[in-house]
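I am attaching a structure below and will ask some questions about it afterwards.
One protein chain is absent from this view; the other protein chains keep their places.
Letters A and B name the chains as they come in the text, with residue numbers starting at 1 for each one.
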Amino acid sequence: MIFKYNSYFDTMYLAIFLPVAIVVYACLPRKNARRVWLLFTSLFFFWCDGKGLLVYILLSTLFMHHGGLWLGRLHDRLSAALKDTPKEEKKALKETYKKKQRWVLAFFIALELGMLVVLKYSGFFVNNLNALMGLFSENTRLLVPHFLLPMGISFYTMQAMSYLFDVYHKKIEPDTNIGRLLLYMSFFPNVMEGPICRWSETAESLWNAERVSYQNLTLGLQRVLWGCIKKIVIADRLNPFVKNVFGGYDKAVDFELVHFDFNAFPGWVIALAAVAFTLQLYAEFSGAMDMALGVGQIFGVKTPENFQRPFFSLSISEFWKRWHISLGAWFRDYVFYPVSMSGPVKKLTGKARKKLGNRFGPLVGGSVALFAVWIFNGLWHGAGWSYIFFGMYHFVLILLGNIADVLMQRFSEKTGFKRDILPVRIFRICRTAVLVVIGELFFRAPTLTQGFAMFGRIFTAFAAKTEEIRWGVDRKDLAVLLFTVGVLFIVSLLQEKGRDVRTRIAGKPVVVRYLFWYAAILFVVIFGAYGAGYIPVDPMYAEF
Amino acid sequence: MKKHTISFVIFVVGLVGLLVLSGFVFIPKNNTAEAGILDVGANGILGEPENTIDTLFVGDSLAYCAFMPLHIWEQTGSTSYVCATDLQQLQYTVEMVEHALSRQTPGVVFMEADAIYRDVSAATLLYSKIYNAFSVFRYHDRWKNLTVKDFTEKQSFTSRDDERGYRRFSDSKPAEVRDYMAPTDEVMPISDLNRELVGQIRDLCVEKGARFVLVSVPSMKNWSMARHNGIAALAESLEVDYLDLNMPGTVEIDWRADTRDRGDHMMYTGAVKVTDYILSYLEENNLLRDHRGDPAYNDWNEALQRVKNKPLT
Partner (left out) sequence: MDELMELLQELDPEVDFENEEALIDDRILDSLTILALIADIEETFDVTVPAVEIVPANFNSAKAMYAMIERLQEEG
């Protein structure tokens, strides 16, 4: 293999692939050539990861193309037929077509989802089935299948499904051009870790293959650099500490196996590690998004934002509208509303409103839909009980949050207690962050049982025997971390107040700008956690 | 657009300059661990006086566990150095040989062949090119220990390794002999890039007037007949000698006693056997020089005494 990348922060990607992709693109004079180039680089990028696995994304695209056209043809035939039908028969005709379309949609969704389910979840299901059968007889064991997962399958499958749903609902026109679909599915800056794009938002600007403009180039590169700071300076520097406490998943690449025993740590260290992991995950994932969106901007592509400073959220429900936004939006549009608007749930909502009133009533129907969302959300993150628990944890928190919200509103109406003053807001922000950190502890723990054991230790193990702890970070590392996280916080705060930090920097005089760039690049080069003594960290969200 | 292009070029030139300059700050000013040099044992050769090393060994951990320069000195008064590092990859071997040959004029360079089967990827090659052009990438982590001297001083290497790159291990874990070097006609293939790199090392040696010899030290875990066949074919195509000490009739390794970790690396007693074999090769080919009695080589005698007085661990 000529090229091999583990992440978008690989030297191979940053120093070779990306510059070549951009420079050639910028030099191509014709739009069609640029499109072909984007498509070629994207497929090449995918091929580098898994050669034959390319066939899966091609199949997905083929199904999507075919399914879309079929649904579109049914729409056309229906509207043609409606013209010559007397009014009283129209309704019946619509019903017949609706039924047909539903079958077509179900068939193609089954194909798309089927590939994902078989490749990603069959191992988990068979394992659990074996455990279940083991209760009854000792000798029946199914062979546990193990598949190589194509890069980004959890992300591009969602894109394919949203396309089919949207065509079915006539939100978008089906596309005859399979090249356009393929680019939408495989665009290399997004394919590994998202964001999950929508056809109506992204496809056009992608296929438009705009020329590289000076502004897009500099703003895009600026964002790439910001992503590097988050990932290489913050996330990777936190990694040794998190790994020492949690142990777990990088063991295979470790030259020396990390001795994993969380019982060696007092509770407060485990709590600290949970905070560190949450920070690492945020820096890593949002950094990868800065990389993806920055590169997208260079090519003139509009990709949806995936993070909106989530740690300023007042509630868990708000948190999920600001963290991994494209996933939450997907579940909202294709699970939450369809479930809550479906016949039975609607009836339930209606009844509940009559009994419980306007405020609590919708909660009942909403909860059913919410439950579906969070089961899927947990499973999407991975085939494992700790992910399902993670989903249920957030489901319960959102549910409680909704009830508490109504109660608090009544309380403040009666007493005049102000929920919007700063101290209360800060309290709510901190409370939300603590709840998120607890969730991430279970998310990161190697197994659910160990997750509970670690969580328990936080409150039971106070013995501060810290001499033997392998911290993985020293005082100087900590200083760099605090400084960089401080910068991240200030930038976030400014953005939260509506200041456009990015264009402000871009608008400074050239000398200031250059000095700024030089300082930022040297900062990553010097303070980045890479090279001798650091084990490269695989991107966390690429596994999902 | 033209204006933008010019300013972009200025920016890049400035950036490259800045990276090179910071490299001067970050590069270690001495070859000691305290000064931040990586691979202290192997880089100890930088502290040896110019043109005093007669024989050079390169390779991975198999090599630094098997070749004993002080033993050669004690027996013959000839000097040698082992530039071997953990999991050495060939592009790094090239660097090691380049550095060594720029200050030393050995008559022979032995290369342990295990590293030839460690595939070098294009990525690794790229990294090492970048790392060599800009030292700041390799030594950036020294920001933790940077002092004022790093900004003002030039490099000067003062540290010498008593064992001359050899690492002594005196605990043994026995290995069970099973299928070791079972005969086969199979030839384990060597990647094109690795072939090319070994060729480069040979050319470097020939250019400096040193004989280049491939050698495999005994290792049950790493060596096989298929690998032997592969390296033998490579040696033939490069027209160099190949000594495979895994082959019967070369060194008699007692696998219950001479290995440090169940057949992977040599321990002290095995290393003596390997080095004795190398000695006989050097003797046969007239590659030994005797420096005993030359006061310029006094440190070798002192090092030998120090090592002998050191308790075995």
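Going forward, a residue touches a chain if its C-beta (ideal position, glycine included) is under 8 Å from a C-beta of that chain, and two chains touch if they have at least 3 such contacts.
Quick caveat: nothing in here was measured; it's all calculated off a predicted structure.
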Next on the checklist: What shown chains come into contact with the chain that's not displayed?
Outcome noted: A
Checklist entry - Any idea which of A:F246, A:F299 or A:F336 touches the chain not displayed? => result A:F336
Next on the checklist: So one chain is hidden, and I want to know which residue out of A:G350, A:G486 or A:G507 touches that hidden chain in the complete assembly.
Outcome noted: A:G350
Checklist entry - Considering the whole complex, which of A:Q222, A:S326, A:N402 or A:S492 touches the chain not shown? => result A:N402
Item to check | Given A:G179, A:P362 or A:G384, the one touching the chain that is not displayed | outcome: A:P362
Item to check | Footprint left on subunit A by the chain that the document does not show | outcome: 169-171, 317-318, 321, 332-333, 336-338, 340-342, 346, 349-350, 353, 358-359, 361-363, 365-366, 402
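As a convention for this text, only the chains that are shown with their structure count from here on.
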Checklist entry - For subunit A and subunit B, what's the span in angstrom between their mean Cα positions? => result 46
Checklist entry - Which positions of subunit B touch subunit A when the two form their complex? => result 1, 4, 7, 11, 14-15, 18-19, 22, 26, 38, 121-123, 126-127, 130, 136-138, 140-141, 143-144
Item to check | Footprint of subunit B on subunit A - complex, ascending | outcome: 1-4, 10-12, 15-16, 214, 474, 476, 510, 514, 517-518, 521-522, 525-528, 531-533
